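Only a single protein chain was left out; the remaining protein chains are all shown in position.
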Amino acid sequence: MSGFFSQAQQLQAPDVAYQAVLPMLLVLGAACVSVLFEAFLPRERRWGWQVALTVVTLAGAAISLIVYGNDAPKAGVKTFSDVLTIDRPTLFLWGTLLLLAFGAVLLIADRSVEPGGAFVAQAAIRPGTLQDRVQAAKVGMQTEVFPLTLFALGGMMVFCAANDLLTMFVALEVLSLPLYLMAGLARRRRLLSQEAAVKYFLLGAFASAFFLYGIALLYGYAGSVKLADIATAAAGTNRSDTLLFAGMGLLVVGLLFKASVGPFHTWTPDVYQGSPTPVTAFMAACTKVAAFGGILRVLMGAFASTNWEWRGVLWGVAIASMAIGAVLGLTQTDVKRMIAYSSVAHAGFLLVGSIALTSKGVSGTLFYLLAYGLTTVATFGIVSLVRDADGEASHLSQWAGLAKRSPIVAGVFTFLLLALAGIPLTSGFVGKFVVFSAALQSGMAPLVVVALVFSAVAAFFYLRVIVLMYFSEPAADGPTVTVPGAFTTMAITIGALATLVLGVFPSFALDWAGAGGFTF
Amino acid sequence: MTPSYYLLLSAVLFSLGAVGVLVRRNAVVVFMCVELMLNAVNLSLVTFARINGSLDGQVMAFFVMVVAAAEVVVGLAIIMSIFRTRRSASVDDSNLLKY
């Protein structure tokens, strides 16, 4: 025994810059507390405590982030024996994640739009049975969704800060596993929801196997999984390039899957459609931020020196993604599926900025992520409001003539769609502008032209919805627009206002996004 | 016997797993094939650790096992719930969301 302790004392515990990682620790710690709430609080009191805990945690994490960010060293801090890097892009991504998660949590917590919330009270009850019909009518929801959200958020935060591939892999799983479960928790249309969960889970596990195999090959190549070591090895050695490029390819495929970049997007439409809408909002906004944070860091950190060999391939992927998103979006008949395809197209635009590999490319992509995430949260907030007796009326034909029924909802939705299309005076335009100009400066003019063409094509399907809402006669038995409760109203307001403010006065956010580069 | 045979074996196992995901219908078997892929990766990690003469790869294999175990918990829960509904574990039966 004494030998064991003396050995343990010889082990040097790594230094931890607690102030820098406080936001992350707060979120993960609160996730654990939240699990305890589930275990020990009586069922009827859980909702209130969970909402309070989640909101307070997010606010606290945001405050600690701001306090630290004010005088953070520009070069960034490495901590936990160098597996995490807290540099400027990390701070920006964390801020973005916290803000978006706040919006999504407001949607998740809302119990007024759908009586009792969008989540099932007991996921274990079989759909279609008597018990299921009873619980559909019963007020009360599965509050496990809150610890799951916090765990997923914590995983995302680690993911964007990870400085080595193993940490990245663990974080990837920490963020994915709760999302798989959350996808299956819808109160209505349980079959679709369960199917979404199964599909997301199987394909996600499949993709993480690729990701992991990529890590193994890169480990074989460089003898280490730290991004900096891989970069050093790639810069000048006579090791096997087969390992390097095969490993990189598989690694990137895993990341592209999470970011729903085509042709690795196949899960996106199905899962977006089947999941409960607040979860879709969380997934669409936050996962994309985390995944692109990871893509930026990996490409800049480990593979910058070999870029002329892989850039062409990622050009192809970006074009494929934009084409798939823009073209397939044209004929969708379900609002959530249509936005899913729009997210595939946007993933292509983001990839254009990510492979610019310049500081402008990084800051542009970061800004785009913030703008896109906020618009997306508000968009799904609106989608959750249009309902008929059967739950959400997400079929596009049911949206015909919505402007006559509810001009405000239709107006806000139009504005958000214009932002997604990238019309000036919205954040979407500024985002596209900074990303494309960064790409132009790093010599990718043909890609930018292609991107512009596809953004014009994509503009068409947003326009289709607007025309449908304004210029068609509403169906007689059409859906009603629910008056949103305080939570949903707040989420939509935040998203729509931010879309406007970032479109008209983007300079402050662009300054933050461009405050400093990555540290490896 | 050179370590590269282990790498080859690992690649073969990974491919078998991937093909299994594509051809098997039962969700549990599909999931097992994914696990096979993960374990194939473990084999390469350990082999590379041996080649590089460092312990990192072996430690990573442990991490992968833990993560795989967590994945099993979540995955089986999801597969169970859909099995109870549909009385079938075939992944081809879950086919409502499409186009």
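All chains are identified by letter, namely A and B, in their written order; residue positions are counted from 1 within each chain.
The working rule: a contact is a pair of C-beta atoms (placed from the backbone, for glycine too) under 8 Å apart; a residue touches a chain by one contact, two chains touch by 3 or more.
Here is the rule we use: contacts and distances are computed from a predicted model.
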If you look up the hidden chain in UniProt, what protein name do you find among "4Fe-4S dicluster domain-containing protein", "NADH-quinone oxidoreductase subunit L", "Molybdopterin-synthase adenylyltransferase" or "Acyl-CoA dehydrogenase"? "NADH-quinone oxidoreductase subunit L"
Among the chains included here, which ones are touched by the excluded chain in the whole complex? A, B
Residue among A:81, A:237, A:441 or A:480 touching the omitted chain: A:441
Using the touch definition from the top, which of A:81, A:237, A:331 or A:480 touches the missing chain? A:331
Sole touch to the unshown chain from A:112, A:131 or A:266: residue A:266
Which residue of A:295, A:430 or A:491 touches the chain not shown here: A:430
Chain not shown: contacting residue from A:68, A:146, A:210 or A:349: A:210
Touching the hidden chain in the full complex, which residues of chain A are there? Just list them. 198-199, 202-203, 206-207, 210, 241-242, 245-246, 248-250, 252-253, 257, 263-264, 266-267, 269-270, 309-310, 312-313, 316-317, 324, 327-332, 359-360, 363, 423-425, 430, 433-434, 436-437, 440-441, 445, 448-449, 452-453, 456-457, 459-460, 463, 467, 470-471, 505-507, 510-511, 514
Pick out the residues on chain B that sit against the missing chain. 18, 21-23, 25, 30, 91-92, 94-99
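Following the convention adopted for this analysis, only the chains that are shown with their structure count from here on.
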What is the distance in Å between the mean C-alpha positions of chain A and chain B? 25
Interface residues, chain A side, partner chain B - complex: 123-124, 126-128, 166, 169-170, 173, 177, 180-181, 184, 190-192, 194-199, 201-202, 205-206, 209, 212-213, 215-217, 219-220, 223-225, 269-270, 273-274
Interface with chain A, chain B side, in the complex: residues 7, 10, 14, 17-18, 21, 27, 30-31, 34, 37-38, 40-41, 44-45, 47-48, 51-52, 54, 56-57, 60, 63-64, 67, 70-71, 74-75, 77-79, 81-82, 84-85, 91, 94-98
